[in-house]
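What you see is the complex with one protein chain gone and the rest in place.
Our next item is subunit A:
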């Protein structure tokens, strides 16, 4: 029984492949349309990924500085440090005493200026590193630290990272919307392709129905056809994205070097390629499912 089931699927695949090869130009055009529609969001996601990794590389580990009030005692410093050590979401806590801070300032060429001061104007400080680069976590820590006694000022040392994350989130949302719209377009394209196939094969469908074919048997080759068309479109999209990244790579590297940075534009990784192909096949399947449900009933 299993052999018969796999035989029916092999027949259905062969039939679907035969349909695709029977009209090579039509198959190529459909694959190109689907591929271009998928390449736009896929390329967008790859670029966002590259920019995000660039942002991570430029900023290193973002830190938060806590400046204590000038009248903070050693006991206050111990209390704040104790509270910081209890925080699970910090990967590093560094204390910078006011004396050390003054020395660092002096070492940076401001010794003459500092000599003129009657007393050390700098406060004790803690520099902490959060475990994750999550803007929401940064904001939560900022509010927590600012509420502690003897903490005079809390400063996000990489506030622009937060802005970058917000910008990337916005771009990602835009690309996601584009993906949904173009995904819908792919479903519509597949829906129409299958509709035309059903019309072309109406005689064959009638004969198989007459001979006792179930709906599942009749639908099977169309499902394979839709999935294969999706797969071809996905492969075209992958080719387009990879080729575009290759074309851009040299120019982007030259631009980065001009700013003294080292940056390599990466193409889609294996997970992204697999995801792209799976989504392409799934959209092809969905378009087919909608089309056969509507048009096979009509053809009865």
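What we mean here is this: a residue touches a chain if its C-beta (ideal position, glycine included) is under 8 Å from a C-beta of that chain, and two chains touch if they have at least 3 such contacts; residues count from 1.
Convention: contacts and distances are computed from a predicted model.
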{"item": "Identity of the absent chain, which is to be given by its UniProt protein name, from \"Cell division ATP-binding protein FtsE\", \"Cysteine desulfurase\", \"R-phenyllactate dehydratase activator\" or \"Phenylalanine--tRNA ligase alpha subunit\"", "value": "\"Cell division ATP-binding protein FtsE\""}
{"item": "Among A:214, A:251 or A:274, residue touching the chain not depicted", "value": "A:214"}
{"item": "Absent chain, residues of subunit A that touch it", "value": "1, 3-5, 7-8, 11, 203-204, 206-214, 217"}
